[in-house]
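One protein chain is absent from this view; the other protein chains keep their places.
Read from first to last, the chains carry the letters A and B; within each, the first residue is number 1.
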Amino acid sequence: MIVADKKPIEEIIEEIKEHEKILILGCNECVTVCEAGGKKEVGVLASALRMYFLNQGRNVTIDEVTLERQCDHEYLEEIRDRMDQYDAVVSIACGVGVQFMAEKYHDTPVYPGVNTCFLGVTEKRGLWTERCQACGQCILASTGGICPVSRCAKRLLNGPCGGSVRGSCEINKDIDCAWQLIIDRLKALDRLDDYEKICALKDWSFDRAGGPRKVVREDVQE
Amino acid sequence: MKAKTPSKLEKMLAAGHMAVTSECGPPRGSDPEVIIKKADMIKDHVDAINITDNQTSVTRMCSLAACIRLKLMGLEPVLQMVTRDRNRIALQSDILGAASFDIFNILCLSGDHQSFGDCPTGQNVHDIDSMQLIQTVRHMRDEGKFLGGDDISRPPQMFVGAAANPFADPFEIRVPRLAKKISAGVEFIQTQCIYDIDKFELWIKMAGDRGLLDKVYILAGVTPFKSAGMARYMKNRVPGIEVPDEMVKRMADTPKEKQPEEGIKICIETIQRLKEVEGVHGFHVMAIEWEDKVPEIVEKSGLYPRPGSA
Partner (left out) sequence: MRLQYPTDIKIILLPCTGKLDVLHILHAFEKGADGVYAVGCMEGDCHYNSGNLRARKRVEQARHILDVIGMGGERVQMYNLSSSEGPRFAQIAVEMDERIRNLGPNPIKRAKHRAA
């Protein structure tokens, strides 16, 4: 999923303080799972903002809506008929949702309420870790199912770098050395010989380097 | 092995001599005198001088410019190049720049992570890694082509090196990793600082068992301790360096004012022992901000005078 983290309330206040009628817009997908932008977080943020503005002696409308998703037209359309009530939206979906909202409601300012962090997993409640950087050309087949692009601090395709200590990355002992994980896994798969195959220069044109990416599937288009 | 480039270092190794290299860190400023002074201290005692490339990610004068300084002094530089700060365009471009000054040695590295340096909020590049940089230089030299496939007019003539750390985790892939660098095309290796000689000997024996020692020249890395504090720091704080307890104790048991001398002594003993190890073709003496001690270490290790020098 896309993992996000809540922005500090003071930062959100700074973004929206000039507005009078504000919609706090949550998303039922990834950001709900990582407890940053679901219905619950919408409620907490809205309540805090209502009290903040009242305490400032200002009568600001703060409404709450949580959509099924903010990355699909049909869900964002659900709020079309009430959008004229607001002069600003705080979207606490990921950056994708914030942008799609901004595209669809061209003349309403949309502010981000979370920092979108990475593509990752829930290791346990309250701990989410990165697994994928969406580089567009998956090499997991040759690395034992562990991704050095997202999990090595130097994204070494032929690691490790020599700085890892007992399986921890040199930059932070709380981060696993991706290459230690790869080697352990290749060993478990009885494929350690594969370690010596040199991974060729990567084609980064499928990554961010190639500019904004598209997946076009004419076979499923209508 | 026959020399394939005009590199003096390669010629020295191909002739079967024990080579000696050392390194100079460029200054945190633009004064060329710093490099000139450091190089002057060691030039008669070494065959080639590595210039580090923004080591530990601290911004310094660029390695290439400092290497050119050495060339202008008639010395033999080893251009260290990390993949942290440059993409494949910049790497190839700098290789050509170096080649235009007839810099004949390159050491291909990934580079320390930027979080250790003076720009921890910066981006790192790592378009390619050290293994692929070895391949890139060999491709440019041997095929005379850019990575993109076009011909290079006057391709670089570089003797291609890389680092190896016999002590890093996990130990089991240390020899496979060396094998991998050799198949990528590396021709010489400068190792991480060696203090745990037994472990180093095990590593090189394992490399020998795999038949790797005839395929690459290994220069053993040594760094003298300046103090007991430095020995402890290297042992506890520097990832991928192993210092045996008895060596730390030996430094600690020495009175403070005698510690630098003791550090040099340990370094010389290390070189003398490693000289006898099969597969060791020379030494890379990294006297960190202590370049003036290099001549003494080289002389007392029986590596002076250098073959071919006046």
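Note that a contact is a pair of C-beta atoms (placed from the backbone, for glycine too) under 8 Å apart; a residue touches a chain by one contact, two chains touch by 3 or more.
Not measured: the values here are computed from a predicted model.
Here is the thing to keep in mind: the chain we left out touches A in the whole complex. Remark: the omitted chain is touched by one listed residue; of A:M1, A:A48 or A:I139 this is A:A48. Across the interface with the omitted chain, chain A contributes residues 8-10, 13, 40, 43-44, 47-52, 54-57, 59.
Note that in this section only the chains that are shown with their structure count from here on.
With centres set at the average Cα position, the gap from chain A to chain B is 41 Å. Put simply, chain A touches chain B in their complex at residues 153-167, 170-171, 177, 180, 183, 192, 195-196, 198-202, 204.
Within the complex, the chain B residues that touch chain A are 84, 88, 110-113, 115-116, 124, 126-132, 135-136, 147, 163, 165, 168-170, 172-173, 176, 179-180, 183-184, 192, 239-240.
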